[in-house]
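This part shows chain A:
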Amino acid sequence: MTLLTVENLTVAFPGRHGTVNAIEDVSLSISPGEILGMVGESGAGKSMTGAAIIGLIEPPGRIAAGEIRLEGQRIDTLRPDEMRRIRGRRIGAIFQDPLTSLNPVLTVGEQLIETIQTHLKLPKDEARARAIDWLRRVGIPAPEARIDTYPHQYSGGMRQRVVIALALCAEPCLVIADEPTTALDVSVQAQIIALLRKLARETGVAVILVTHDMGVIAETADRVAVMYAGRIVEVGSVTEVLTAPRHPYTRGLMASIPRIGARPDVLPQIEGAMPRPHARPAGCAFAPRCPARIDICSQTRPDLTGHATRSVACHLSKEVPA
Partner candidate 1 sequence: MTDTTQPNTTPSALARLWNSDLAWNFRRSWTARISSLLILILFAAALFAPLLATQNPYDISQLFLLDSELPPAWIEGGDPRYLLGTDEQARDLYSSILYGLRLSLIVGFASVALAAVVGISLGLIGGFLGGMVDGAIMRVADILLSFPAILVALLVNGIARGVLPPERHADAAIWVLILAIGLTNWVQYARTVRGSTMVERQKEYVQAARINGVSGMGIMMHHILPNVLGPVLVIATINLGMAVLTEASLSFLGVGMPATQPSLGTLIRIGNEYLFSGIWWVVIFPSVVLVALVLAVNLLGDWLRDALNPKLR
Partner candidate 2 sequence: MLGFLIRRIIQSVFVMLAVALIAFMMFRFMGDPVNSMVAETATTEERDAVRERLGLDQPLYVQYGRFVARAATGDFGLSWRNARPVSTLLAERFPATAELVLVAAGLSLVLGIPLGILTALRPHSVSTQALQLMSLVGISLPTFVTGILLILIFSVWLGWLPSFGRGTVVDVGWWSTGFLTLSGLKALILPSVMLCLFQLTLIMRLVRSEMMEVLRTDYIKFAKARGLTNRSIHFHHALKNTLIPVITIFGLQLGGLIAFAIITETVFQWPGMGALFIQAVSFGDVPVMAAYLVLVSLIFVIINTTVDLLYAVLDPRLRVEGARAAH
């Protein structure tokens, strides 16, 4: 039984030169308590997918095709006030920059308590007790004192912990974490990732972890979806995808990660660059850069084929072992 299913999702942005599809035909699913990584370069569509799921696509962008179902119920067609009730309560979000994610003129406590009271309808003192508890759970020392302090009085890592608390305090079943560690120091990144993993296991919340960092995926996620040029090109368990990638793009990504001990003269990289949304070629979008391309690749776009736990969108990988 899946928690969330996304089927053939397309998000379109009408522009001056015609409509551009930021993401096309994206399908994925996530089970309760699972951590699904979404990896790809900037502009591949990972954040856009997350934004579509939580219903925060900025107009004039809109969902042009596809369905999103949460626990069997369609959520992409809900009215704004209905979607508002889902946000925070059933689907939470964590954004990249902890510095700008918190309102500077309200105390951390005010922001937490308001979120709790909006969704859980608790009296003020109980909400406050819960807020303090959450601060403790995310590792803020002396939470009773710090609950009435302002965001600028926290360091970057601490702020991101507060952000995690805010995302989880209304007890959602799914959290979309959009590059939660990108803006943090490397030493703090590991702590935050560990915290996220621990809390996910404790609360049973499912996480869609959006990142461009394969290392984070390797440490944290159960399954991973690789995105390229607005589409998913490979999905599978982390172990499988990282050790035996089937899509040439994923292979290229894994090959370009420097290994400790190896000393290449030249760091391997994938030639060329990912096409912009309005300049995607016909056929497979990766074909122009693909070392293994054949004729059909530039003519017909490969669909994501396989089964629920392992699929690839590549003409060269049709047969997938079960």
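Candidate selection criterion: all candidates are chains of the complex that A comes from, given by their letters.
The definition used in the following text is that contacts are C-beta pairs under 8 Å (C-beta built on N, C-alpha and C of every residue); 3 or more make two chains touch, one makes a residue touch a chain; residues count from 1.
Computed from a predicted model, the values in this text were never measured in an experiment.
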Chain A is shown by itself; which of 1 or 2 touches it in the complex? 2
Touching residues on chain A, where the partner in the complex is candidate 2: 54, 56, 84-89, 92-93, 95, 97, 100-106, 114-115, 118-119, 141, 150, 152-155, 157-158, 163, 166-167, 170, 188
